[in-house]
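Just dropping this structure here.
Only one protein chain is missing; all other protein chains are in place.
Labels run A, B, C and D following the written order; every chain starts at residue 1.
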Amino acid sequence: MRFARQTWTVAGKDLRSELRTKESLNASISFAVVILVLFSFAVDPTADQMREMSGGLLWLVFSFAGALILNRSFARELGNDCLDALVASPVSPAALFLGKAFANYVLLLLVELVTLPIFGVLYNTQWARQPAMLAAVMLPATWGMTVIGTIFSALTVNLRMRELMLPVIIYPMMIPVLMAAMRLSTILINGEAIPADDWIWFKLIIGFDIIFTSLSLALVEVVLVG
Amino acid sequence: MRFARQTWTVAGKDLRSELRTKESLNASISFAVVILVLFSFAVDPTADQMREMSGGLLWLVFSFAGALILNRSFARELGNDCLDALVASPVSPAALFLGKAFANYVLLLLVELVTLPIFGVLYNTQWARQPAMLAAVMLPATWGMTVIGTIFSALTVNLRMRELMLPVIIYPMMIPVLMAAMRLSTILINGEAIPADDWIWFKLIIGFDIIFTSLSLALVEVVLVG
Amino acid sequence: MTNMGNNILYVMGIVAGLWLARNVHEIFLGLPDEAAQGAIYRILFFHLPSWFTCFTAFLLAGVSSILYLTKKNLVYDTFAVSAVEVGTVFTVVGLTTGSIWARIIWGIWWTWDPRLTWALITCIIYAGYLMLRRAIDDPTARAKNSAVLCIFAFASVVITYKAIDWWRTQHPGAVLSFRTGGGRMDPAMESILYQNFFALLLLTSVLVVLRMRQEAMSREIEGLRRHAHAL
Amino acid sequence: MSAVAADGVWKYYGDFPALRAIRLSVEQGECLALLGRNGSGKTTLIRILAGLLGAQQGSVSIFGKDPRHSSAREAMGMLGHGIGVYDELSAYENLLLFANLYGVKNPGECAREWLQRTGLDHVASSLVREFSRGMRQRLAVARAFLHRPSLFLLDEPFTALDDRAIALLQGLLLEARERGATIIMSTHQLREAMELATKVALLNRGKLVFEGPRPAEMLQDPTWLYRQYGEG
Partner (left out) sequence: MSAVAADGVWKYYGDFPALRAIRLSVEQGECLALLGRNGSGKTTLIRILAGLLGAQQGSVSIFGKDPRHSSAREAMGMLGHGIGVYDELSAYENLLLFANLYGVKNPGECAREWLQRTGLDHVASSLVREFSRGMRQRLAVARAFLHRPSLFLLDEPFTALDDRAIALLQGLLLEARERGATIIMSTHQLREAMELATKVALLNRGKLVFEGPRPAEMLQDPTWLYRQYGEG
């Protein structure tokens, strides 16, 4: 009960301060558009090629644009030593982590929601043929990204070279879930059914979520208290 | 004379402190590999597709990995308010800018030099068929990236949301030079001669370099002094 | 460390060296060429043991990271970093031998097959671990943060190991009898393979112990420097 | 039971001992001024007492509990170098947030009360981003006081404050001391601290070289203690 209230308070604070200025949201979305444009120069996708790469491209964009938001998550606490104030308060570190993760999750989903139609227009792709299934991929895969991003944002928050270390660490760690999401999304966007062989990807995402969420909850106190 | 000495001193300082720890160099190179891996999921590189996209992919990697280095450039001055100390010293802002740009240039070229063979191996591409011409594209194109990156790194250094703003601003600004470099590199990597039509891309890069270098030199004083 | 410890280390090093030399002799002169691949298959005797060695090193590093987080004794951290460093070297050896092999029998250095890709990712992740350590000055914080990363990182080792079971790969599937139930490999060959693995493991232990000493030494020096600074 | 007790606390940064066998106890209602030269370990000690850092050896107890125990954390008010409030939230929202996190009853009312007491009620809905340094510091004080802590941990609280802000803080601390709260503060500004301190501790390179009631000499000549023990 208390735990839930604390989680909610933390998530509420993060969402409120983000939605007030919309700074990272705007930056993230415009970065997504920038990447989409850059890609179109790089790969000049014909309709056929797009069939094969739509999912891949989409998740590349999600992960690059999302990193901006994840990056800010704990960096936001740095400015005025707010992290100390939070950690010294009676909030349990797990509630703190979950609260921040929820806030990031909402923001990432917002970015994805805005990016998807833009992607559809720019690359002339009908992405909404199987919306329910697509959501069933996006929701857990985004959670996986969020958990990794949030915990490593906490881990690197006090580093001298945060902006450098974060991309080097989080992208490789996210790869399992990204790979799975890319593969499944490509199939879904092309309007096909998921072949029996490929259900393993679903399991991978779910397993990833469960393992890394529990690991993060178990380790976050250690991470935050020196 | 004095100007050259100051430029050299600034460049030397940046290079020395970077090469001592090699932090951003290492981070940038391993980020380059990470991106190469990520792309492989997205594009399923068969020989045929690679022919068309090799240059595009290469410069996407260069620009993403290079951004880490450009990002650090002025951020390095933030820590202990070193920027104030530099700006208050008798160094002319143009020398300061050029010095930092040279240091970044050297580092970016190093990253590209390391990334190229890795790219060649991972994507099974013979990139070295026309090495001299490739260098003739890479040297000025990288300078273009460097100038844009350095000046905007200076511009955003005092912004609260530096990590957010920089990518959103610099990639769109770099697009002309990136586009030209992508196109030319693809042709060169495939071992073809540059068609008469495509010389315009060369001119674009050179023009870009000249214009943005002069603009930056003219404006850097305004950028640095509030 | 004591003289005794040094002597044991020397002996271990020499034994490992001799054992490896004997194995090499056996592999190149004792074993016949393989029917399909000719001479090149011999690289397997280095390829597979170096992967096993690096997996073992990463596993031990992960365990020792957990121990660090529970016991807060820097010895565990010292072990973890030494194991990861040596393990990363063997990862690179595994990638290189694999690439050479691939070049000869597949005609290309690299292909984006899940096994290969995951092996590369593992390499990047542990390189990231080493980079993270260099970015933190305070040894205690460094130990803590890298321990957490080391635990997360082990997931990639598991995926690399299981990749051949989970996906259809171009990379060959399991050959060792403990995974296949036997029959895919000649017992004589398999025995040499294990012998090479244990010889490498012995060598690894020597390297890890040396590296641990050096790490402890440099930490001590760092402490002394801070002392000097405080004067 | 002491309000704060540290027993044989060692803290290493790597192999460098920043704190060496610290043994300290502060009774309820006392106000301890923690003195020491730059780098002597004051910040480290305060962070350990606050549960923000773990000690390698020794034990710390806050009202008999581990510092990370939630009842210990509820009793603590911490003011470090940073102000610990968010730039993107308004003054009121910041206080409301912390009131909620501390589980204060009537959070809204409590936040408003503290805005008033620190003279910020006229800017309650302005974003902190727009505040001047002095106003920020006031808000930080409000944040640290609003759950009526019974233990204050303050790291150089008077630094860079003007006379008015110092007077405000001293007033609030005096009031807290009168209602029985315990105070531990580190400082280089001895004069300001001596008005409050009932007890003094001196750190020298990580060792506690003096702990006891404030020597009478220090009221006249605040650096007296340094000269006594400074070279030890």
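Criterion: contacts are C-beta pairs under 8 Å (C-beta built on N, C-alpha and C of every residue); 3 or more make two chains touch, one makes a residue touch a chain.
None of these values were measured; they are calculated from a predicted model.
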Query: Any idea which of B:4, B:82 or B:215 touches the chain not displayed?
result: B:82
- line: In the full complex, chain D touches the hidden chain through residues 36-39, 132-135, 137, 156, 159-165, 188-189, 191, 223, 226
Message: Just checking the interface: what residues of chain C touch the absent partner chain?
response: 137, 222, 225-226, 228-231
Interface with the unshown chain - residue positions in chain B: 2, 5-6, 9-10, 13, 16-18, 20-21, 76, 79-82, 84-92, 221, 225-226
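Everything below uses one rule, namely that only the chains that are shown with their structure count from here on.
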- request: Determine the centre-to-centre distance between chain A and chain C, using the mean Cα coordinates as centres, and give it in whole Å.
  value: 32
Field: Cα-centroid distance, chain A relative to chain B, in whole angstrom
entry: 27
Message: Can you compute the centre-to-centre distance for chain A and chain D, using the mean CA position of each chain? Integer Å is fine.
response: 38
- prompt: What parts of chain C, by residue number, touch at least two of the other chains?
  reply: 121, 124, 128, 131, 135, 140
Task: Could you list which residues of chain A touch at least two other chains?
output: 79, 160-161, 164-165, 168, 172, 175, 226
Task: Pull out all the chain pairs that touch, please.
output: A-B, A-C, A-D, B-C, C-D
